[in-house]
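Handing you this structure, nothing more for now.
Here the complex is missing one protein chain, while the rest keep their positions.
Labels A, B and C are assigned to the chains in the order they are written; within every chain, residues are numbered from 1.
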Amino acid sequence: MVIKHKNIFKTESAWSNADEKLLCLDTGSWRTERPVLDKEKCNYCGLCALYCPPQCMKDMGDYFEADLAFCKGCGICATECPRNAIAMVPEGEFADEG
Amino acid sequence: MVEKTKKKSRVFNYFCEEDQFAGGVAWCSGCPLELTARFVPKVLGKNMVFVGTPGCAAPVLHGQNVGAWHRLAYMASVMTGVPSKATGLTRYYNRIGQDATVVCFTGDGCATDVGFQPLSGAAERNEKIIYITYDNEGYMNTGNQRSSATPLGAATTTTPVGKIGRGKTTVSKNLPLVMLMHRPAYMATATLSHLEDFAKKLQKAKEKVKKGFVYLHVFSPCPVGWRINSNMSIEVCRNAVRTNYFPLWEAEDGKPRFTVEIANPKPITELTKLMRKFSHLKEDGLAELQKAVDERYALVKSLCDAYK
Amino acid sequence: MKEIRIHGRGGQGAVLAARMLASAFVLEGKSVASFPMYGFERRGAPVVAFTRIDDKPIREKTQIYTPDCLIVIDPGLLALTTLFTGLKPEGVFILNSPKKLTEQPSENLKTSGVVNATQIAVEEIGRDIPNTCLLGAFAATTRWLKLQSLLDCLPDYLSGDILQRNLKSTERGYREVEVTKW
Partner (left out) sequence: MKAKKGQVRVITGNAVGAYGAMICRPEVVAAYPITPQSELAEQLAQFVANGVLDAEYVEVEGENSAMNVVLAASIAGARTFTATSSYGLVFMYDALQETASFRAPVVMVDANRETPGIHAVSSGQQDMISARDTGWVQIVVENDQEILDQIIMAYRLAEDYDIQLPVMVNYDGFYLSYLAEAVEIPPIEDVDTFLAPLKQQPGRQKLVPGVSIGCGTHGMEMGYVEARYKHCMALERVKNKVDEIDKAFGDYFGRYYGGQIEEYRTEDAEIIVLASGSAAGTVRTVVDTKREEGVKVGMVKLRLFRPFPAERLIKALKGKKAIGVIDRSLCFGWKYGPICMELKTLAVNIGAIPILSYIDGLANLDVNVPHIERVINEVNAAAQGKPYQEVTWIPMEE
């Protein structure tokens, strides 16, 4: 038998190693809407960041901003914001951004 | 700029670790399980080992060949072996003086059904393990089939509604109370709307696990399976607490106490209206569900009162 | 034999579309085989589904590596590098997109049918479920299947108001698809 396969695992059994390969999905592409913040209303309480399931809200010092690479557009931040400072806007509005 | 009256929420202070998961992972948008999975290591710290099993968490908790979706040590198990594997790990780490928090992380399908026997065994042996159940009241990873945590009257793909079928015909197994009867070192119910309550319980769990078995039951509604709009899943958790559908309580060494008491609970319809899981229930069905909720709450309350 | 490969995301009805297509061809006396490929089901995760049609019974049980026709339900998937691999010469391409195809996406691709199925689905069904609309576009672009066969098979899968809305969405896909010969 002539083996052509190059080993995937260094180990005998199936082990993963995050230092060698941390996987990540382009979940940002799942979105049909994105959160848009009205900074006037925001009081930096951070509930949007705390409740965000992908925990992808970045702390910008006096407000939080969703990382659009991962935000799935679920809209929880908009629902949970005590000051209704976040609106969910259809992706179509940003289509030309490429 | 609005004058910054409020400082950042206190919950941020409970975090002792960065988010251990990659930004993009395979959980549905709006899923409370994703929040739970990311939240737990932020509070418990990185020096933990996850033991997980097929279920909604598996595609993220367990890797794909060499690739992993997070930086935590983990062991993948089938549903029959989670707390018993955790036992093997915690016993050996304890023996060699390796500091570690061994955390089982399974759904209700494993905890209340397939893996109930080893869970009960590990609890009775008071193993130094934190067992966390994310309870979405059914087998959601495989498309919303019923589990023994599925409530009375709920529609699932194996308890469908039809000319005759009216959803699940039996009341769900009350796993938190069953685990109370195992007298664990510490146990608690928690959910994602009450993050500070959840964070406090995780910190207490990390302390108490040094003494013995810890059980955490996290109410984690499934947007897809329960047909909730993805932006409403935290609100569903909140209303579950406010209707006493999912009371928040804890117990140290078997003595239960409420951590959040609802002065005047809302009717169950405040919860059921947020989802289509119960949409086929008419007044009689909703009344029956309300009765089941009230009875269950009364039982927990009587136990808490007994230890006041 | 015709081999059709459908690319979508979890929750967009790719698997259902493949099966509906098979049912429609059965109404025209064809042998069919349809199956999906995905690991765990996740809303948003890529899914591929296959449908084979032939005059004689279909015996292969493999994925489709050299499709005669590609149906792409989510325009985001155009970024998938492997999308066009194996497309047969004279290949047909059905795309759900709000934008026109300005240049030939792949040299083997001779015919393309583009329609804003998401838009039509939102208008007719009230939600972004573009699969039936794209099947209408498929029938118009390939001419391998009569529209009526598609409409006749939908009741096996849908009923009531949802059925009526999907019938309209399919018809609009059939009429409004923009067919281009490259």
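Operating definition for what follows: a contact is a pair of C-beta atoms (placed from the backbone, for glycine too) under 8 Å apart; a residue touches a chain by one contact, two chains touch by 3 or more.
Since the model is a prediction, treat every value here as computed from it, not as a measurement.
Visitor: Since one chain is left out of the picture, which of the remaining chains does it touch in the full complex?
Guide: A, B
Visitor: Looking at the whole complex, which of B:72, B:111 or B:216 touches the chain that is not displayed?
Guide: Hidden-chain contact among the options goes to B:72.
Visitor: From the listed residues B:33, B:49 or B:185, report the one that touches the chain absent from this view.
Guide: Touches the omitted chain: B:49.
Visitor: Touching the missing chain, which residues of chain A?
Guide: Output for chain A: 5, 7-9, 11-19.
Visitor: Against the chain that's been left off, what residues of chain B make contact? List them.
Guide: 46-49, 51, 59, 62-68, 70-78, 80-81, 83-89, 91-96, 98-102, 117-118, 120-122, 124-125
The definition used in the following text is that only the chains that are shown with their structure count from here on.
Visitor: Counting C-beta pairs in contact, does A-C beat B-C or the other way around?
Guide: Contact tally favours B-C.
Visitor: Going by average Cα coordinates, which chain is farthest removed from chain B?
Guide: If we average the C-alpha coordinates per chain, C ends up farthest from chain B.
Visitor: Roughly how many whole angstrom separate the Cα centroids of chain A and chain B?
Guide: That pair's centroid distance is 23 Å.
Visitor: How many angstrom between the C-alpha centroids of chain C and chain A?
Guide: Each chain's C-alpha centroid was found; their separation is 30 Å.
Visitor: Could you state the distance in Å from the CA-based centre of chain B to that of chain C?
Guide: Each chain reduced to its C-alpha mean, chain B and chain C end up 40 Å apart.
Visitor: Where in chain B do residues touch at least two different other chains?
Guide: Touching at least two other chains: 26-29.
Visitor: Please output the residue numbers of chain C that touch at least 2 other chains, ranges allowed.
Guide: 43-45
Visitor: Could you pull out which chain A residues touch chain C in their complex?
Guide: Going by the criterion above, the answer is residues 25, 27, 29-30, 32, 72, 92, 95.
Visitor: Over in the complex, which chain C residues touch chain B? Could you list them?
Guide: Per the stated touch rule, the residues are 11, 39-45.
Visitor: For the complex, which residues does chain B have touching chain A?
Guide: 1-2, 4-9, 11-12, 19, 21-32, 34-35, 38-39, 62-71, 192, 195, 223, 229-235
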